[in-house]
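For this depiction, one protein chain was excluded, whereas all remaining protein chains were kept in their positions.
Per-chain residue numbering starts at 1, and chain names A and B are given in the order in which the chains are listed.
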Amino acid sequence: MEQVVLLILGVLAVASALGVVLMPNAVYSAMMLLLNLLSLAILFLLLHAQFMFAAQLVIYAGAILVLFLFVVTLLNPEGEFIFRDKKRLQRAGAISFGLFLAALLIGAFIAAFGKVQPNFPDSSGAAGSYGSVEAFGIALFTQFLLPFELTSLVLLVALIGAVVLGKRK
Amino acid sequence: MSQITFTLLVSAVIFSVGAAGVLLRRNPLVQFMSIELMLNAVNLALISFAGSMGTAEGQIFVLMVLTVAAAEAVVGLGIIVAMFRKRNRIDVDDIRSMDG
Partner (left out) sequence: MAEAIGLVVLFPLLGFLAIALLGQMISQKGAAILACAAVGLAFLAALVALAGSRDLLHSNVWQYTWIQAGNWKVSFGLYADPLSTFMALIVTGVGFLIHVYSIGYMTDAQGNPEHDYRRFFAYMNLFVFTMLLLVCSNNLLFLLVGWGGVGLSSFLLIGFYKDKPSAVAAARKALVTNTIGDVGLLLGIFVIIINSPQADPLNLANIGALTGSSRDLAAILLIIAAVAKSAQLPLHAWLPDAMEGPTPVSALIHAATMVTAGVYLITRCHNLFAYSDVALVIIPLIGAASALFAATCALVQTDIKRVLAYSTMSQLGYMFMAAGVGAYEAAMFHLLTHAFFKALLFLTAGSVIHSLDGEQDMRKMGGLAKKIPMTRNLFLVGALAISGILPLSGFFSKEAILGTFPLFGADNLPNWSLGNASFVILGWVGIIVAFMTAFYMFRAFFLVFYGPKSDLHPHKTPNVMQIPLYVLAVLAVVGGFLYVPGAYNLLEKYFEPIRAPFLDGQPQHWLSINTDGLELTKLIAAVGVAILGIFVAYGIYGTRTKPIPVRAYQGFQAFLFNGWYLDKMYDLLIASPVRWLARLLTKEADKDVAEALDWGFGGSVWFGSKLLRKTETGYVRNYALGILVGVVAILLYVTVVAIQR
């Protein structure tokens, strides 16, 4: 059962990613991105990363995507068809090197991780290990406290940057 | 093929699609979405690695990526809006004052 869900979600994620790139209208692209984010979130859950599942939903789907949609509707860009692009060389290069990259990564991953088995306990197993909120919280607030605090600085800088950019002269 | 290998393959494909998207689209908004795709693919890979190791460290990285993605989205969209205000059109090919 789990295998089937995994397969469906994987196909959905790849298809929606293709949709983001191929849809001529930016609003559709944003919708496809939403679909991609949701399927990835469920994949996270299947990998026993419960906290990340929630964070993905709240931060990506909830905050970032809404921001995207705001800007898309605000600017209302005209439709764009990549196959009518005049720069053929750029398009050919992008597609061929994208395929090459995918093939390379797939080959490398299969070679490197093809036989690796997951190390996390069964979903029925002992709670509190690996992906649970508890384990994650302990790691975040003990071992990785300094990087975590530093992210606040990153966000502060981004905040100031956004204000400066948005200010009308 | 185990669960983790499968998710790694998915992340590889999504990453490549995102990379191609950045190169193919002229609309900076969609380029941005493609970048988000790449970041998400990396997130998926990180969580898969964390799963194969059975530790929580990989997820900390994902949180960092999320933070950076949020910050980047805010600043990037700010730039796009500023660009739109100036030219009334958004197309990355318009900005080419650095040509040789």
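Here is the rule we go by: a residue touches a chain if its C-beta (ideal position, glycine included) is under 8 Å from a C-beta of that chain, and two chains touch if they have at least 3 such contacts.
Please read these numbers as outputs of a predicted model, since none were measured by experiment.
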Fill in the blank from the handout: The listed residue (A:A94, A:A139 or A:A158) that touches the chain absent from the view is A:A94
Fill in the blank from the handout: Contacting the left-out chain: of B:M53, B:I79 or B:V92, that is B:V92
Completion exercise
Absent-chain interface residues of chain A come out as 87, 90, 93-94, 97-98, 100-101, 104-105, 107-108, 111-112
Exercise for the section: Against the chain that's been left off, what residues of chain B make contact? List them. Expected result: 19, 22-23, 26, 92-93, 95-100
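Definition applied: only the chains that are shown with their structure count from here on.
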Exercise for the section: Could you put a whole-Å number on the gap between the CA centroids of chain A and chain B? Expected result: 7
Practice task
Please give the residue numbers of chain A that touch chain B in the complex, ascending.
Solution key: 2-3, 6-7, 10, 13-14, 17-18, 20-21, 26, 29-30, 33, 36-37, 40, 43-44, 46-49, 51-52, 55-56, 59-60, 63-64, 67-68, 71-72, 74-75, 77, 80, 82, 85, 90-91, 93-95, 97-99, 101-102, 105-106, 109-110, 113-114, 116-120, 129-131, 135-136, 138-140, 143-144, 147-148, 151, 154-155, 157-159, 161-162, 165-166
Problem - Interface residues, chain B side, partner chain A - complex - result: 1-10, 12-21, 23-27, 29-30, 32-34, 36-37, 40, 43-44, 47-48, 50-57, 59-60, 62-64, 66-75, 77-82, 84, 90
